[in-house]
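Left out: one protein chain. Kept in place: all the others.
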């Protein structure tokens, strides 16, 4: 089985063949997986597989039984599903913002642009279980009255984009997309859109601009996409995993989904674990699972080393020293109590050989590189911050630099159009806060306290 | 002038959007033309803009914004190595050093035979397979080791 899916997913790329399967089964004993439910099948991405597991039945049921939108939205609300794109906004609530009555086309957008370092879960959904995403989007479209949908897929994963395009063709062919579905007057066209390398397009309004054929520059909100989205029309944007959770919720009911998790964090969730672990990959686990269990599933720290720090939800969430995360649970409240946040569930694990100064340099380079450049604090600030850290790594740091870095980051944060500014500030602030001695050592000695280089 | 194949592919993309929103297809159109011609010269960007009926500068804004467009000639195989945090933690530096050493070029340089160039990439959304690289924007190679890189180069050299 593994052979086959790997082959399908990577086509000609030979290197992955012998590699460990990046996706691992989870603790949902006796329970089907939620967003990756086809994973253990032979041909996970195929329509036949998905149908065999009850796929598209929910869409068909809702449409043919003419289930009313408020009822569906209510189930989503009950499910406690919170946006899986990182901000954790309750999905049911977001859906209720879409105007009910609107004279013209409404749009549905799926955000598969994951480019936040350490995040790679949506890719597995579109390559192993694309039809569930399609069904989830179709249900959302039915609920929200959207006529056209786009799934915006990260530029670098071309092969997975093609898998998704193929799945769309299959779904159209089978009558799950297109005009007058199941003989109803509900019509929905869904298209794949290919990004071309810009992290900022993960931000929903930048993504919308990009769909329109422009630079990915975020729009100022308000107006929010629900009133002014794609082509200026009402648009609902959700993350891939959010949509892919919908068919399961429809099948089992909102409460069942909520019960998978803990209060305030419904469901199970994909956690992308990368960095210094033995078995990096995606783990679909219940919300509220202790960090330790997740780390264990990922094979623990590699090479028998010690845990030093974890970035729990992608670089836009604060880094946590080992002691802070060790007893935390993996859910919204659990991580926020422990001093960080869940983000997109992108856990980057660092062992005790990691130099925090150099790591921060790479992260601030990322934000500097990826700033779209429209707003002053982010455009000018991220470059400034990066240059200071670069100077420190080059051995030319000054003690005042640390306060300056903190001050600059505070001056970027909260003063920009989109949250990239805040995201850029977070690592700087949290790295310096938790690992200040390492920075001071570097400045004093012109070299790393950890690797001596 | 765009080739007939390029036009066919662009038309496929255009069909995804409302008729009066031809600009929406600009990213795909640029991608299609880049794949066909190797890189995006000024003429290529102009061709795309003309075909879509949008201002040339609007097409250039897009072409210059996204990382994967090449506004300068690249090698036959453009190798983009992710050096972001998850890859860095698992040794992307070593992969980069190895590539640069083997090919004798630095980032953004093309080998003398025009065959290869290396670029530094940002997160490709596949961090579970770190370290990794992709070739010509399309083929992803994960869980890299220096041996795997050698094998890949050999394969590409043959092809």
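We just call them A and B in the order they show up, numbering each chain from 1.
The criterion applied here is as follows: a residue touches a chain if its C-beta (ideal position, glycine included) is under 8 Å from a C-beta of that chain, and two chains touch if they have at least 3 such contacts.
Note that contacts and distances are computed from a predicted model.
**Student:** I want to check something: the complex is missing a chain, and I'd like its UniProt protein name from "2Fe-2S iron-sulfur cluster binding domain-containing protein", "Electron transfer flavoprotein subunit alpha", "NADH-quinone oxidoreductase" or "Cytochrome d ubiquinol oxidase subunit II".
**Tutor:** The UniProt record for the chain left out of view names it "NADH-quinone oxidoreductase".
**Student:** For the chain not shown, which residue from A:172, A:292, A:305 or A:379 touches it across the whole complex?
**Tutor:** Here the residue in touch with the unshown chain is A:379.
**Student:** Among A:62, A:190, A:363 or A:388, choose the residue that contacts the chain missing from this document, as touch is defined above.
**Tutor:** A:388
**Student:** One chain is left out of this view; which of A:33, A:47 or A:417 touches it in the full complex?
**Tutor:** The one listed residue touching the chain not shown is A:417.
**Student:** Touching the absent chain: which residues on chain A qualify?
**Tutor:** 198, 215, 220, 222, 368-377, 379-384, 387-388, 391, 404, 411, 414-417
**Student:** Using the touch rule from the top, list residues of chain B that touch the missing partner.
**Tutor:** Missing-chain contacts on chain B: residues 42, 55-58, 60-61, 64-65.
Following the convention adopted for this analysis, only the chains that are shown with their structure count from here on.
**Student:** Applying the document's contact rule, which stretches of chain B touch chain A when the two form their complex?
**Tutor:** Going by the criterion above, the answer is residues 16, 18, 21-28, 30-31, 52, 54, 58, 61-62, 65-69, 80, 83-86, 88-90, 121-130, 134, 137-144, 148, 151-152, 155.
**Student:** What residues of chain A sit close enough to touch chain B in their complex?
**Tutor:** 10-16, 19-20, 22-23, 105, 114-120, 122-123, 150, 154-159, 191, 193-199, 210-216, 231, 272-276, 280-282, 311, 315, 346, 348-350, 354, 359, 362-363, 366, 369-370, 372
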